[in-house]
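One protein chain is absent from this view; the other protein chains keep their places.
Chain naming follows the written order as A, B and C, and within any one chain the residues start at number 1.
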Amino acid sequence: MDENTPHIAFGCAAFTDKKLPILKKPEFLTAPQIELSEIPHLGKLNIRCDSINRDEVSKLIQCNLPAEPNYMSNKAGRFAVSLGPDEYLLLAEPGSESQLEQILRSSHLLEHISVVNVSDAFCAIRLSGIKVRELLSKGCPIDLHPNNFYSNRTAQCELALANVILICLEDNEFVCICRTSFAEYVLDWCIDAGQEYGILISKKI
Amino acid sequence: MAKSDLDRGSKAFARRSKRYSIFSLAKHAGNYHQEWQQAWRHAEPKTTYDAVIIGGGGHGLATAYYLANIYGITNIAVIEKGWLGGGNTGRNTTIIRSNYMWDESAAIYEHALKLWEGLSQDLNFNVMFSQRGVLTLSHSEHELKEMSRRVHAIRLNGIDSDILSPAAIKKLVPMINIDPNIRYPVLGGFLQKRAGTARHDAVAWGYARAADDLGVDIIQNCEVTGLRRNGNKITGIETTKGDIKTRKVGCVVAGHSSVLADMANIRLPIASRPLQAIVSEPIKPVLDTVIMSNAVHMYISQSDKGEMVLGAGVDKYNSYAQTGSWPVPEHMVAAAVDLFPFLSQLRMLRQWGGIVDTCPDASPIISKTEIKGLYFNCGWGTGGFKATPGSGHVFADLIANDRPNTIALPYSLKRFETGYLIDEHGAAGVAH
Amino acid sequence: MRHTQSHRLGTNNATVTDKQKSVHFRFDGKEYIGFEGDTLASALLAHGVHLIGRSFKYHRPRGIFGSGSEEPNALIRVIKGATAEPNLRATQIEIYDGLIAESQNRFPNLKFDLLSVNNLFSRFFPAGFYYKTFMWPSTFWMVYEKFIRRAAGLGKISKRHLEQNRYEHKYAHCELLVVGGGAAGLQAAVIAAQTGIRVIIADEQHKFGGWLLTDNNFNIDERPAINWVHDTVKKLQSAPNVTCLNRTTVFAAMDDNFTIMAERVTEHLANQPAHLPKQRLWKIRAEKVIMATGAIERPLVFSGNDLPGIMLSSAIRSYIKRHEVLPGTRIIVFTNNDDAYFTALAIYEAGGFIRCIIDLRKNPKSQIITTIRKLGIEIKTGHAVITAHGTRHIASVDIAAYDCEIQAPISDISHMDCNLLAVSGGLNPVVHLHSQRKGKLIWDDRTLCYRPNNSSVQWVSVGSANGTFQLTKVLNEATKTTSIIISKIAKHYKISKTEETINGPKSDDSKQNWAPTPAWLINSGQPHLSEKTAFVDFQNDSTAADIKLAVREGYHSVEHLKRYTTTGMATDQGKTSNINAIGILAESLNKSVAQTGITTFRPPYTPTSLGLIAGRNIGSLFDPLRKTRMHGWHQSKGAKFENVGQWIRAWYYPQEGEEFHQAVNREVYATRHYAGLIDASTLGKIEVKGPDAGEFLNRVYTNNFANLPIGKARYGLMLKEDGMVFDDGVTTRLAEDHFFMTTTTGGAAAVLAWLEELLQTEWQDLKVYLTSVTEQWSVASISGPNSSAILEACMSEDQNITDDFPFMTMKNTFIAGIPSRIFRISFTGEMAFEINVPARYGLALWSHLMQVGKEYNLTAYGTEAMHVLRAEKGFIIVGQETDGTVTPYDLGMDWIVSKKKSDFIGKRALERESMNEPQRKQLVGLLTTDPQKVIPEGAHAVLNPNQDTPMEMLGHVSSSYYSPNLKHSIAMALLKGGFNRKGQIVYIPMLNGEQPIKAKIVDPIFFDKKGDRLHG
Partner (left out) sequence: MLRIKCPFCGYRNESEFSCGGEAHIARPSAAVSDKLTDSTFSEYLFMRENPKGVFLERWCHTSGCRRWFNVARDTVTHQIYEIYPAGKTPKTTIGKKAYQVNWRRKSKAEVASKYLKRTPK
């Protein structure tokens, strides 16, 4: 049976009544300065393990679990985000999560670690464009200055009234991960806050 | 008991010359108001009193007044570390109501409300008790059920309360937004018509003036630095203006109860938290009722001066700073603008915070302590102002007779041992 | 053009107004012309319009008094479409084409205001008069109040108003925030900017420069000050590390330099671009803050000092220099300090005629005074204005020699006519932000003002905000202070150059001896006559007489004074009145001003838009609304929804023409007789993993979980430490060290937080990991006789689902090819299966089940039917049968409280005196004698319905429904000593006056007591 793909958009069935793409921009602008889209079905694993097992787990998933807070390591399309002293979020290519889960579950480490598939519990939203930092700063209290929040920096923080995991890919490219049931809110908020700069909500990825 | 005593009215201002009235006003106008007497004497402490009340806020002054007026104990001092009514009395949002769910709460708040209804005349000081009604909104099916439970209990307790439909609410409060499609739509509400507001400063001043007339010494700018005890008995207090001998000490120091308890080495189940409020610039009347909403954590009324007065729940951490944290007013304003869109034309004039002493069960403590002659009246949380006369009266009764009357009994410190709590959390929400 | 700009100067060097561009606007219905850069005040003054409002209490005529946010009088209403903003200051509104402004608090019009009769009776309205009367008859206050309320209040709002504007919020971070763009602020910012740290500089006005825009005849580094301003601003604007914000008011300074400011982005424009906000709220976290907020001149207090045509000396100078408007022709200057002489000079240079300068000081000496003397302007030293006369505008003044020591006139009074009076009582540093941060203030007896003690490491005040008024000193102070601050944070921010510069640029400002003479109140011969027209707080009409009355009546504390007379409580928060009031209070108490003290300033510095504060957090963005993956389907089937916490859930699915109860009855009936399907996705779900998982659950649930076999599920009850029921749910053991916990929808977040708290703070020795998976799984729960048949029809392999699938176990399998976790548990008492699938398949699963279920009469049911179904079985709902005051014993659930376990949360509390007291409220069932009569939920039960109030209540009805299966109304209630009352009759009084409902207390299980139906 197929996944109900039309309903995956931004993690929320209700979103289907919003027709994509959505473009909001001031007349004088020729092109929107912010683009927003979902990264559908991105594999997400919540990994709990203390520092002793970090290296072994890293080997098994072929991606280093970052030792430092607020950082992300990435290798071959896999991203490991640090969430806490003993907690990580592994982002992997769609579909690979169950296999990774198996690898870890079958490892002898299992009794010392916890690995939970949260692919459907969270929604990954990509934000790009020259005004992205401006947009985020309307609802995100952390210091987003390029000197503080640059490529591979991550933060768990507030975005307006939602809690999100913010990831900086490139200077003007971010990934915002939120609980699926908050995705519609985050989206509506971005559409409203983005009008000032011109924002395009697209399906393409 | 209590009520019948009270019905005899006030013994204050036997001498007509001191009474306030339209005539006295006219007479004094004749000589350019040069002859008005002091509202109360600026007394210096004597060495001995029959009883000392620590705390010159509404509750403390009321206690002194009733001790003098009903129990004939006039050799009393009220000790205030700053200026009269400088604590929560002068910082609250002046809401007065008695529509509480539990019997124990209904009893004390209704006792207070009955006293409010004659207070201006008792004190010969217009406290501007305005029975404009308090309307509490419901925004979900669950809240409607809670409301039904409360209203049934309130009515069977003999207290007025009516359930209103959204349409009826719109009629009563034309400026409210009852659009069913907003995030927290107004699904209904209940109204206590006898509830309302009063002029907070006037309450402190009125009680002070009346108590003073009955012989009570009111001592400002005098801080209590220690409590004197002989074994298990209170023998006096130490202050910045010298020591005072007394056998009975009543502590009514909202915002500092734990500090005083520490002096007596007593434990209280209290956390002192900031409670914030804001007012807008004054405008011509647009809102004649007090509106409260627990779901969105906001309440609003319009003062006689024309200011819109807004408040919310307490801040989340202990503080004695009398300032609050910005997210609270920001949220309360958003909630208010959502329910009353016209507000977005207005501007915030003042933001401030008070210190409220909160109990685990959101109900106050009116209690003897293990130390004979030491009494505490505290823990009113966000709901103290409305109780002022009732609290003052039952506390006076406790101090005079050294035993709690039926209204005060449930509010003993003991309840935190036995577990007979009066949990107003579920029932009260924003407990103003 | 009917209205000529009679008072506009011919010259062309205004520092703000641009005479090339004219602007049309309306005030009180009349058309006027001004220039770009004008404020409404300067533009009206250009036409000789002074009278602009009526006062709060006595409705006295009032004119423009100041030139900025200190303005107490010129409050007006600006109308834009359906919006009307009351109480805006004419001195701050920039005019634009089509601006429509109205005066306030007058009826029928400004020139003739009916309520000005109050003025005649002012004698009967002294401070606090309302405390002394309106008390008889006792019930009449509400009547009096109606009139008092109507008379009070300033502006009117538009009741048709619907917000059209956008308001933005923005977080910002910087190493240095400079508040104020005057000489001190600009210099501080420029010094800091060189080091490369992030600097934000904000100024309230639309042009940077502060008082240099007015005192532009000074030189800085041998160039006109104004050029220095232009160059400095250019430098700052071109620096990448500096954010320059004009039209931006810093209104709140809070803990750890969290500083909030309001930027007026487009409200000064005739047509606002749709994509831009009207205002933007900046929430700044600054490492350090420099408060260069300047100073405000205070008036002198004498009889009639509130007449239109009497203005602050500094304001007049500003109108001349910034807008080239000279608001009078025959001018008198009244001062106790040097600053007013610069106004005199400005007036002279503008070709104005100065009748004379009246200086309270006996024989003041300074360069500027000499200059003025040389110009042949008459100076009367040791003199005072005793009274000002005029009806709607100042016409003349009484002057006499005056002795500030004995505070009395010492000569006969002479009369002098004029149409403009400039008053100057000294300067008040703007210490509001410092005071908001709980910074202490020091009274300076030489400069007669309160200034900050500057003892904080987080912020510092410089320039006139710090009581430093001489320009060269100001520039030096700003330079030195800034470089010190930077050197302090240098290490942390790897700052390049940090040598301490001591001296700023030189200026030729000649305000050497800044020492005003104290004169808080100018006494006439007969104080009782003069003092009641000697105004201290103009807006609230509080006078010297009011203050003295307050003192007489014992309101000695400065806070009592403020509250009794309302001095300083108006919309200007006493910017011009506070210090004069304190001065008069101090004199009446024979204390020094320092001893008298000062009230603390509260945010905001100036009134701040509520629309701005709300920002975009209103409407649908007020609070996130959480929906399940099946929400779309529910919607398409016309479901009605209810909010449960942040979630929105299907409540019931009305069919064509069905009422609420009909729909619910149908859903309940169908579920019992065929099958029903409910969306249970919102239930909280937590993965509990780790070697100590079993032990952990043992400690948080009242019953035993350590011994739960793998693959089995168990219902658990959670208490808080006080023994009260906190949450419940079914938890299943997936592996030795792995559990899957479910919680209530409303409790999910609280439970996870509580469990994490215990693990991290209380039981750090336990090896357990918790992960919320609430949204990972979509849940469809199917119950009823046909449920197993429907499932089988969905299963690929053809097998009987009920085989080897006993009650309270779980299975991993595929349904319609979807990987599923199926739990055989039941909240309805029917055979039921809770199907969990990865959320992405949620809707697919649901649609498929409904599709296949058609021929089995599968009916979708909502939360209401679910409530009825569980009530028929006597199952509790946490939050409905419980309210934080209910123990497991009260619910009759002793069976779930383990006696064996050594410990669990709440165990000890359950043993307290009150917990086993027989008169506690206990859960029972109620059957109404009239089976059709449904008791309203929340109603209370009594034994005797005819007793008087307050009634003896047994307790309340927690759940009540009509059971279509029993054809009988059923209810649950929590009643005092309920367990021992089974069989008793109780009465439930109605609110609507109907007869009390009669009911019998019974066991709360109404349907299938044995529970056979679970097994089909």
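Please note the rule applied: a residue touches a chain if its C-beta (ideal position, glycine included) is under 8 Å from a C-beta of that chain, and two chains touch if they have at least 3 such contacts.
A quick note: this is a predicted structure, and the numbers were derived from the prediction, not measured.
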**OP:** Check the whole complex and report which displayed chains the hidden chain contacts.
**Re:** A, B, C
**OP:** Would you mind spotting which of B:46, B:171, B:316 or B:403 touches the chain that isn't drawn?
**Re:** B:316
**OP:** Write down which of C:736, C:855 or C:911 is the residue touching the left-out chain.
**Re:** C:911
Original post:
Per the definition of touch given earlier, which of B:218, B:270 or B:422 contacts the omitted chain?
Top reply: B:270
**OP:** For the chain that's not shown, point to the residue among C:20, C:271, C:455 or C:764 touching it.
**Re:** C:764
**OP:** Determine and list the chain A residues touching the chain excluded from the picture.
**Re:** 69-70, 83-85, 87, 141-142, 155-158, 163
Subject >> Residues from chain C at the interface with the omitted partner, ascending >> reply: 254-256, 258, 285, 438, 695, 721-722, 753, 756-757, 760-762, 764-765, 902-904, 907-909, 911-913
Subject >> Where the missing chain touches chain B, by residue >> reply: 256, 258-259, 262, 265, 267-272, 316-321, 325-327, 360, 416-419
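As a convention for this text, only the chains that are shown with their structure count from here on.
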**OP:** Could you put a whole-Å number on the gap between the CA centroids of chain B and chain C?
**Re:** 23
**OP:** State the interface residues of chain C toward chain B in the complex, per the touch definition above.
**Re:** 83-87, 123-124, 126, 129-136, 138, 141-142, 145, 148-150, 152-159, 161-163, 165, 252, 254-255, 258, 260, 283, 438, 528-529, 532, 545, 549, 552-557, 559-560, 563-564, 566, 571, 573, 602-604, 607-611, 613-615, 617-620, 622-623, 625, 642-644, 651, 722-723, 879-880, 883-885, 909, 912-915, 936-940, 942, 948-951, 953, 956, 989, 991
Subject >> Complex contact set, residues of chain B against chain C >> reply: 20-22, 24-26, 29, 32-34, 36-42, 82-84, 86, 90, 103, 106-107, 118, 120-121, 124-126, 128-132, 139-142, 145-153, 155-158, 163, 174-175, 182-184, 199, 201-202, 205-206, 220, 280-286, 296, 302, 304-306, 321, 323, 325-326, 329-331, 333-338, 341-352, 360, 417-421, 423, 425-427
Subject >> Sites on chain A touched by chain C in the complex >> reply: 1-4, 7-8, 11-14, 16-17, 25-26, 41, 46, 48, 111, 114, 116-122, 137-143, 145, 148, 160-162, 179-182, 184-185, 188-189, 192-193, 195-196
